Each structure stands twice: as C-alpha cells, then as structure tokens.
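All protein chains of the complex are present and in place, except for one that has been dropped.
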Amino acid sequence: MLITGTFLDEISHDIPHQNWGEKEWDRDFAAMKSAGIDTVILIRCGHKRFITFPSKYLMDNEACFCPPLDLVELFLTLADKYDMTFYFGLYDSGKYWHRKECEKELTISKFVAEEAWKKYGHHKSFKGWYLNCEITRLQVGMTGLYRDLGNFVKDLSGNLPTMISPFICGVKCMPDNPVSTAEHEHDWDIILSEIKGAVDILAFQDGHCDYDELPEYLEINRDLARRYGMQSWTNCETFDRDMPIKFLPIKWEKMRLKLEAARKAQLDKAITFEFSHFMSPNSMYQSAHGLFDRYMEYRQELLS
Amino acid sequence: MLITGTFLDEISHDIPHQNWGEKEWDRDFAAMKSAGIDTVILIRCGHKRFITFPSKYLMDNEACFCPPLDLVELFLTLADKYDMTFYFGLYDSGKYWHRKECEKELTISKFVAEEAWKKYGHHKSFKGWYLNCEITRLQVGMTGLYRDLGNFVKDLSGNLPTMISPFICGVKCMPDNPVSTAEHEHDWDIILSEIKGAVDILAFQDGHCDYDELPEYLEINRDLARRYGMQSWTNCETFDRDMPIKFLPIKWEKMRLKLEAARKAQLDKAITFEFSHFMSPNSMYQSAHGLFDRYMEYRQELLS
Partner (left out) sequence: MLITGTFLDEISHDIPHQNWGEKEWDRDFAAMKSAGIDTVILIRCGHKRFITFPSKYLMDNEACFCPPLDLVELFLTLADKYDMTFYFGLYDSGKYWHRKECEKELTISKFVAEEAWKKYGHHKSFKGWYLNCEITRLQVGMTGLYRDLGNFVKDLSGNLPTMISPFICGVKCMPDNPVSTAEHEHDWDIILSEIKGAVDILAFQDGHCDYDELPEYLEINRDLARRYGMQSWTNCETFDRDMPIKFLPIKWEKMRLKLEAARKAQLDKAITFEFSHFMSPNSMYQSAHGLFDRYMEYRQELLS
C-alpha cells in the first residue's frame, strides 16, 4: 500500500507555517511526484479569518484577511504542471458548525464553492471537492451539512467526486472514554446512510486508535464504505501522536505498520496528512527527510 | 513599516538556546544588517542565576553563575562593527519584582547598571537602556521601579534614552478575561504619567491581542506615548502564539498584517522579538529561513 495522495495544509490550523513561496512549493510538488503522489487535497480554503485565496465573499462577509499569495491558484497551477488531481477543500468558519449552526456553515460554504468554481474550475487538475468539517461520531446537523454540501458541489461541477476524512474517537482522541468498535460502526452506519450519494470517498484518519486496533477499524470502515457505494481510502497520518511535542514526523516503523494494515484491509487508496511537513525532503523538520528516505526504500522494495 | 531593530535573547528565559559562539553571532549580525536592522536590544543582561557578562555584583550577591562567554562584550563589539545602536537590558531577578519587592529589584538593577556602564560604556554603540521588567497593567510598585531606574540610568550615562516593552493583557494573554481597550488606556495613562521623563520609548509587544484588534491598540498606544512625550515603537513578535508548539516562527501573513497595522498607525519604528530565532537565515528553525525570504521580498517591494 503506497501513498499516492497528500493533503496540502497551508492554512495552518495547528501545524506551524513553513513560510514557503512559489519556488519552494514547486520544489515540493516535484518531490511529491517523485514519491508517486498523484493526488493533492487542499485541507480547507480558509479557517476563521485566514484564507488561501482572495475570496470576495469571505472578505466581505466574514471579515477575512486578504492573503499575500493566492495559494489556490498556485496549487492548481502546480497540480496542472505535475499532472495531479486536485481536491478543493471548503471553508471552515471554526465556529458555526461547532455551535450547531450548520445552516450558517452551509450557506457560507456554498457561496465559497461557487466563487472557487467560477474562478478556478477551468484548471484541468480541479477534479474534486473535500468536505472539510471533520467529525468523529453522530453530531447534530453534521450529516445534513455533508449531504447538502456534497450534493451542491456535485451539481455545481458536473458531478465531481466528494471526499470526507473523519476520525475515529479512539484512545488517542478520548483517552478516558474511547469509542468501542460497535459504537463506531453504529454511528457511521447511520451517518453514511444519510450522506449516501453525496459523498464518494471515505478517508478515515488512521491515527486516533492504537496500532493493534487499527486493522479492525480499517475493516469496519471499508465494509461501511462498500455498503454505501463509496470508495474507501486511508488517511495515513505521518505525524507522531505519541510524543510530547505536538507534532513532529512519525517514526517510520509506525507508518509502515499502518500502511501494512491498510494493505491487508484492501483499501482503495492511501493518502497522508501530510507530505510537506512530515515526510518531505524539503520539510522544516529534519526527521521528515529521514522518513522520506525510509519510505522511498520501502516503496522501491514494493515496486521491484 | 520595516523592521529596523531586534531584541537579542540569549539568556533564554523561555526560548531554547541555539548554542552559538562568536563566529555564529558575527554571521547573524551580518544577516541583521542585510535586512536593514540598525538597532539591537539586549532583552536582559541576566535572569535569575544565569547572566550574560561576568558581573561581580551578581555573582557575589545573587549567586549567579559565571558565564562561559562575555556576551555583552561580544554583542557590543559586533554592534560597533556593524554600526548599530545597542540598548543594554537590565537584570531580571525573576523573583523580587514578582513578589512586589520592587525596592530590592531596584537596588540590584542600579548596581548592575553601574557595573555595566563602567565596563562597557566606552563602546560607541552603547546608546540606550532597556528597562526589562515587562508588565501589562497597573502593578504595585512597578511604576516606581521604571521611574527610579529610568532616571538613574539616564543620570549615569549622560541621558541615554530608555525603553520599555510592555504587553497588552489581551485574549492571547488572558483568554477568559482579556482587558478592554478602555481599561488598557486607563491603566497606561496612569502608568505613563508617572514615568514621564524617565522613559523615552514605549514599544508595546504586538502579539497578545487578536489581529483585528491590533489597529485600535496601536492607535491608543501611539496617542498615549505622544501625550507623555515618548516615542512609540511597535515590538512585532515574529513567533507564532497560535500554535501548539510554543514557539516557532510566525506565519508570514500574520507578520505582514501586523506591520501593515503599524504603518497605518504611523508608529515611529518597528523592532522585533526576535530576529535570531524567528526570522534569521541562520536560525535553528528552518521556517525562520522562509520568513526571512518572504520578509526580504516584501522589503524589496516597499523600498523599490
């Protein structure tokens, strides 16, 4: 199971910024390509007041700051250049959906999706949407948000595929009261049944349960996805959740364990959160360079 | 608004040490110069038992450790060499002023100032004093400490300018109970009225309020400074307060927002805390190299 996709995280919710410009991003897309990555997913086009493209709607209505660089244009240009598939991540207000005002979140996201599609839809690499509000269990209003938003962007774009990347409410999420596999399956059976048709790809994050619990979760998630006609991807986290510094690149052994588990569970594709900080030879974290080297040796082994 | 000054922070209260020697410091002063920095401010000459120069007074009376390198001599020599203005930051006991024993803090600081002036006052770059105990609101005894210390070092040195760099008790300082702008103005009107004449430069830190609140605070601080005949500088923090890792270099967009706000408020000068860790091409943090590149592009734009 090899990584063929990565999130792009340059809004920096909780991951420190590398302060890259165009040249540095071009170099990193080249590194992604060399590692076999064919898919890039913008994790969100904006978070609270910080946005990745000069959205008139968000600047006028949510008092967002005008960014110094149009990252969406840059990412799409690079995805075009390197022949990659780009998923556009929608806006995250960081407040409305947390306060259960999902209708408000939906309204904003629709305007932003329309603006983005009009502005960037001509790029040949613009091939999908990422519905970015990440949830872990049944949560009031969120199923409706996914469904309505998914249907909206698919209608808007000639049925381009949509993706979500939820997380397991496991021991690394809720140490004192982790979800059971049965509760997890129960919740997600309901959620998926309600968003069926509006969401095409289910890409669970793989870092919130313990390494020995992962295989069972992967199988559950795979079966759930198949039941509702979705593709099942794994979002292989390449940062280490087990260390006091939140977060540095993961130990290669752990990444390999997770990839092997995904291979055994026969998932459809592996992506990562995310290449540029945690497994790139260009990362600000030197241990990411080591992770890149170890991963590339492993990849060489599998491919030969 | 361009950065023309930086703190020097090699006592390391809460910023990890880079373990630089003379060669590395020389290289970093050269980088500062290339970025247009003409002013360096030693943030303190000692903190608790760790000191930057072998102060007999502090070793004898406060049981301070004799440092392996005379950083003050090194910094002044480099400031001489690169034709910069050096501000000497006084000693911070880390205890007396916190316990409201400001008289004790004052006594020590006076001895240290005398010793430093005698030892280093001949350097052509020794051109000011930094009164280093940082406060945010009215605090028993602190106004007197600033006033008496300011007057003392000015008398000692033929009226060299004195500077303070307080912080706003904003949402990133006191998340549950941030100061209002009215309370901030109330407190600082009293404080400045009491230290008038003893302090020449007011350089508020710009990182404790939210980005959209900063413009109003900058204007308040500028007006307060003018009311009491002081210069108004902005201390543009170049580390990111919004990330889980405390602290890595700031996202360039945030720094730019803060500099633009300072430009609009027409402050007299912008300094930073601090160049060597957070925006130097020599920093141990690689994202600082990116910040340097982005800042230099911006500077080039403004200058051309």
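Chains here go by letter, A and B, matching the order in which they are written, and residues are numbered from 1 within each.
The rule we apply is simple: a residue touches a chain if its C-beta (ideal position, glycine included) is under 8 Å from a C-beta of that chain, and two chains touch if they have at least 3 such contacts.
Just so it is clear, the model here is predicted, and its values are computed rather than measured.
In the complete complex, the residue from A:63, A:190 or A:245 that touches the missing chain is A:245.
Of the listed residues B:20, B:75 or B:96, the one in contact with the hidden chain in the full complex is B:20. Of A:50, A:167, A:188 or A:285, it is A:285 that touches the chain left out of the display.
Along subunit B, the points of touch with the absent chain fall at residues 12, 14-21, 24, 49-50, 63, 65, 67-68, 245-247, 283-286. With the whole complex as reference, residues 211-212, 240, 243-245, 248-253, 256-257, 285-287, 289-291, 293-294, 297 of subunit A touch the missing chain.
We adopt the following convention: only the chains that are shown with their structure count from here on.
Centroid to centroid, with C-alpha atoms defining each point, subunit A and subunit B lie 40 Å apart.
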